[in-house]
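Take a look at the structure below.
Apart from one protein chain that is not included, each protein chain of the complex appears where it belongs.
Here is chain A:
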Amino acid sequence: MTQQLLLYPLLFQLFLSILLMFFWTKIETQKVISIVGSCIAVFLSALLFYEVWNFGTQTVQAANWEAPYGITFVADTLSATLVLLTSIAGLAVSLYSSASVIPARLRFGYFSIYHFLLLGLTGAFLTGDIFNLYVWFEIIIISSFVLITLGGEKAQIEGAVKYFTLNILASIIFLTAIAVLYGLAGSLNMADLAVLVPQLENRRLVEVAAILFLVGFGIKSAVFPLYFWLPASYHTPPSAVAAIFGGLLTKVGVYALIRIFSLIFLKDVFLDEILMVIAVLTLFSGAIGSLVQRNVRKAFSYLIICHIGFMIGGLAMFTKVALTGMVFYLIHDIMVKTNLFMISGLIYRIKGTNNMKYLGDLYDKFPKLSFLMFIPFLSLIGVPPFSGFWPKISLILATLEQKNYILLGAIIFGSLLTLIIIARLWSEVFWKKGEELPVRKHFLYYQKMTNLKKVQFIAPIIMLTGVSLYIGFGAEHIQQLSSRIASELFDNTSYIEAVMPQNK
């Protein structure tokens, strides 16, 4: 019973999406099911997290086939944390979708596909088998294709073509990497690979496999030379979809990179150097790209890229302090990025545009809402007591420890430019005297919504802001959690022993 707990968050999402299909035309029922179901999913993931926190890594061997032969599901502290964060973001976006996505889109199975996406994310975080990871990635991308094209507007389709092509290419490269690794080591279980790969003679080919993994996951997590699909597509779907994409889809790529490079391809100087270069260039290009954008959501899209650099940098340094910073940043980033895109949707609903040129005087007309939006911005920048500040301490300490001043410079540069971008956004969107925009017909403005809808709009933003505040002010707890995850990542024997107890 308790052992199967691991599968509940996974199976529950599957159950929800199938259940939702039975209510295909009844969108009001779908909204209720999705929101209530997401609450239960949060509860189940919290239960799993509690179990993992107290009793250590949990594993389930599918059909009782012992580890290297069957498919294993593993929940170590990192996986359990990410599953919990996924379900929290999932609840927020589900609530947000019910108010912000227009009925024309909801009528085509939006919620069902949305829960399939969450299923894929949960599965990717929990699996311990590399081919199974590929399958979860495919579930994620195919549901994201549907979500990104749903509605079929011209800009959406154009964005989708780019998103689609590069994501499929990434999957094929990932599959190639699996083929090479299987040919070398003859196993697919990640724990088994962690034992086998360091013993292999053919180091050159191992490096080739590692690079293929890096490129495959690099496209998905939008790192430096491979990120162009992200700003071309993330601002086209409804903001609820963009929120879940921005918060979680790139992070699942980062998670896969962390798993592969902390478990299988270890202590390779060549790879660490490549990761370092990628981190620095990602920080630079994301920050500079964001600086020139006039569209709020495009600016946020580039900020996603910029902040991926922090995590890759932490992974490249691979010390305990750096990993702690990286994991802390990952936790903070999922919450804050989901929130940012929901805020951009709110701005859009108030003014009818996301273009900074036409936006303005939000602070004058909506002082309370502006204050609410100000808090996530502070978290994002990392103003001291807020959540973005704490991981940067660990990251900067790690760079000083290693005397890696280039990365240190890049981290400070990235943070500074984030500050400038948000400051400019604040003055353009909130302070500037705005133009009087022509009123759009057939467009539901926030001001004209019913009170219930307003609550549905604001509640998820308040909720995620609350989580961000907790991450900032309860930083001690998160730091404790991150350092525990970091020590688990740093020493992979505990993971291997949990999956294959006979290997002790």
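Just so it is clear, a contact is a pair of C-beta atoms (placed from the backbone, for glycine too) under 8 Å apart; a residue touches a chain by one contact, two chains touch by 3 or more; residues count from 1.
Following the convention adopted for this analysis, contacts and distances are computed from a predicted model.
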{"item": "Undisplayed chain, where the name is taken from the UniProt record, one of \"Cytochrome c oxidase subunit 1\", \"Na+/H+ antiporter subunit C\", \"Sigma-70 family RNA polymerase sigma factor\" or \"Xylose transport system permease protein XylH\"", "value": "\"Na+/H+ antiporter subunit C\""}
{"item": "Contact with the hidden chain (one of A:Ser38, A:Ser239 or A:Ser387)", "value": "A:Ser239"}
{"item": "Residue of A:Leu11, A:Leu169 or A:Met449 in touch with the missing chain, whole complex considered", "value": "A:Leu169"}
{"item": "Selected residue (touches chain absent from view) among A:Ile102, A:Ile288 or A:Leu400", "value": "A:Ile102"}
{"item": "Residue, one of A:Gln156, A:Ser221 or A:Ser483, that touches the chain absent here", "value": "A:Gln156"}
{"item": "Touch with the omitted chain, as defined above, among A:Phe43, A:Tyr182, A:Trp426 or A:Phe490", "value": "A:Tyr182"}
{"item": "Touch residues of chain A, complete complex, unshown partner", "value": "100-102, 131, 134-135, 138, 141-142, 145, 149, 152-162, 164-165, 168-169, 171-172, 175-176, 178-180, 182-183, 186, 188, 232, 235-239, 295, 345, 348, 353-355"}
